[in-house]
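One structure below.
All protein chains of the complex are present and in place, except for one that has been dropped.
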Amino acid sequence: MIKMTNVYKKYPNGITAINGLDVSIDQGEFVYVVGPSGAGKSTFIKMIYREEVPTKGTVKVGEFDLVGLKAKKVPYLRRHVGVVYQDFKLLPRLTVFENVAYAMQVVGKNSKQIQKRTLEVLDLVGLKHKVRMFPNELSGGEQQRVAIARAIANMPRVLIADEPTGNLDPETAWGIMDLLEEINNQGTTIIMATHNSDIVNRVRHRVLAVENGRIARDQEGGEYGYES
Amino acid sequence: MIKMTNVYKKYPNGITAINGLDVSIDQGEFVYVVGPSGAGKSTFIKMIYREEVPTKGTVKVGEFDLVGLKAKKVPYLRRHVGVVYQDFKLLPRLTVFENVAYAMQVVGKNSKQIQKRTLEVLDLVGLKHKVRMFPNELSGGEQQRVAIARAIANMPRVLIADEPTGNLDPETAWGIMDLLEEINNQGTTIIMATHNSDIVNRVRHRVLAVENGRIARDQEGGEYGYES
Amino acid sequence: MKAKTFWRHIKESLKSIKRNGWMTVAAVSAVAVTLLLVGSFIAILMNVNKLATDVEEDVSVRVYIDLAAEEEDQEALQQNLEDIDDVEQVVFSSRDDELSQVIGSYGDEFGLFDGDDNPLHDVFILNTAAPEATADVADQAEEFSYVADVNYGGATADRLFEVMGTVRNVGGIIIVALIFTAVFLIANTIRITIFSRRTEIEIMKLVGATNWFIRWPFLIEGALIGFIGALIPVTAISYVYLTGFDRVMEFLYGTYFGLLEPNPFLIQLVVLLLAIGVLIGSIGSSLSIRKFLKV
Partner (left out) sequence: MKAKTFWRHIKESLKSIKRNGWMTVAAVSAVAVTLLLVGSFIAILMNVNKLATDVEEDVSVRVYIDLAAEEEDQEALQQNLEDIDDVEQVVFSSRDDELSQVIGSYGDEFGLFDGDDNPLHDVFILNTAAPEATADVADQAEEFSYVADVNYGGATADRLFEVMGTVRNVGGIIIVALIFTAVFLIANTIRITIFSRRTEIEIMKLVGATNWFIRWPFLIEGALIGFIGALIPVTAISYVYLTGFDRVMEFLYGTYFGLLEPNPFLIQLVVLLLAIGVLIGSIGSSLSIRKFLKV
């Protein structure tokens, strides 16, 4: 499903965020990405939906070869990948409802489907009562949940979540974990970067520990933690 | 030091985020603010440095009466209060160094002092090697640490931290906690909104549990947790 | 593009116009002020040009009739003159009329020559269709019998034509420069407003929108801003021109001079302003978002 071979990513400012990374993730897996701050987790994740392109190496996601991918094809890749961004990336001038709906309009769904599904996912994250609000009228955790709702709305084949519980209280965080588990059980690949050791240790899945831009540990059902 | 009496805050969109809150915090205290997502923690905190003004009730911080405070005096209040914002609020066009330095220039410190102190606090949060970078070149956790460095640069009398470890791995988070403890030992009042139950339960301090815009529990050396 | 999708784009752009509130107002007023300026100047310059043409056309060829001409000869001559290709009008001015003019300009002394002492000739005054034809008409008129002399201001008139030609060229250059300026200023304003929304565009791209899905609402929004911005100067200029036209024409009544008729001139101007607004608004915004679409 996702295959990275010998990947390097050097940012224009000279920092090498990914430094020879190899990994392969199958359809339907649930993978935690852990590692210290600045290790390259977000960069690794950004290469899966092609926000960043590797300086060297190959990245394959399903039938897409991301390094040679034509700019025109990128949107179609992204429709198969739902992303919860670390900084949410909500559209400031759209309401909560419209933010989620937008991701579905993009795919060309019809209004009825959109209406129904949007309310459904917003209900799942516990925000059905805030559909009319704008992002800047929400608390940090509420914004994060809108981002989650948007990412799952299209039932993507891959769901990427960069620190999806960073602004959530434990109870809400567990609710979100239940949701992700359920989605995973329906066959969606889930890749989740997290600092939440509680979650990683209690809900065991494959753990990728990233350090200095490399996979330092790749362990099925592993614990949170990394050498440092 | 900080005293809120019968405070209400209704946002223009009709949501009552704070709903009759009373609390008093002494100089030198270390207070955790916990509670579910959307409980009103950030709103409570914003009223301390007057980003939000209560709709009803009184807020006093040191000698400042925040409800009647003249607009001209607000900057001087804020110089006594260091804030780590939940969404960081770094200046996008300034480098890491300049972001921290700006908070000190505002107070009128001289360049030498600024130079020295800025490097000092950036070293404390482990970012001395990234002084020349711009915020959008940093990882989530790095941005959060710059925000922390800026908040403590002026050695404020009150340090407010809204979810300061949400984007940090546990190890870095504990480093930041040590830092806050040390600052607290030097007499600074610390108010920290957090979802990190590990920290709250291991480093015991006064816990304010906010629920539905009210203080549901106010317990010296309490545990993380709230009814819900 | 399906009709439904198109509808959605229009709805999106209307929403955006509304929610951008202040920014929309700023962009619309920039378009309005720019087009008001350009529209007013075009109206003024085109009318100056019209006046220049009127002045030129006012240059006439004077054909002095031989003293020996009988009434029939004179009529035949008039017929001949009227038959010249570029001649529009032939007016007769008797020697008495001529003398009164001289008296008017040079003083009563010439009153002495009143009546039979009048040394002047009867004259046919020819107006040509195009000022350029003047010299040619004069040459042709000279060939007819019973023509004592032909006169059209010669060098003076040529000089006048030259000056008017310059006026006309300068006016044309100014109008073209004005239109370019308007295009630049409007496109620049649109660009700045879009620049302030680059993060939005980047997010749309990240969420999987194709370039055209993002572009359409911006394009429509730009066109609407341009259209609304153009409506204001179009209304103002039309009102002022229509009111002003009647007054000025009244003032100029009886002279050779006149303003450009509102139909078609004003209509063309209105179409031009609306076209600049709509086209630059839409093309400008569509080009401006291009660089933010590369995410």
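To keep things simple, chains are lettered A, B and C as they appear, and every chain counts its residues starting from 1.
Criterion: contacts are C-beta pairs under 8 Å (C-beta built on N, C-alpha and C of every residue); 3 or more make two chains touch, one makes a residue touch a chain.
As the structure is a prediction and not an experimental result, all values here were calculated from the model.
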Neighbouring shown chains of the undisplayed chain, as defined at the top: B, C
Of C:Ser145, C:Ser196, C:Thr235 or C:Gln268, the one touching the omitted chain in the full complex: C:Ser196
Options C:Glu132, C:Asp149, C:Asp246 or C:Glu261, residue touching the unrepresented chain: C:Asp149
Residue, one of B:Met1, B:Leu69, B:Val107 or B:Val203, that touches the chain absent here: B:Val107
Hidden partner interface residues of chain B, rising order: 49, 51, 71-72, 74-76, 78-79, 83, 85, 89-93, 102-103, 105-108, 110, 150
Residues of chain C in contact with the chain not shown: 22-23, 26-27, 29-30, 33-34, 36-37, 64, 98, 102, 105-107, 109-110, 112, 119-121, 149, 151, 177-178, 181, 184-185, 188-189, 191-193, 195-196
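Keep this in mind: only the chains that are shown with their structure count from here on.
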Best-connected chain pair, where connection means C-beta pairs in contact: A-B
Farthest chain (mean CA position) relative to chain A: C
Chain closest to the middle, measuring from C-alpha centroids that were averaged per chain: A
Distance between the centres, which are taken as Cα means, of chain B and chain A, whole angstrom: 28
Inter-chain centre distance, chain B versus chain C - centres from mean C-alpha coordinates, in Å: 66
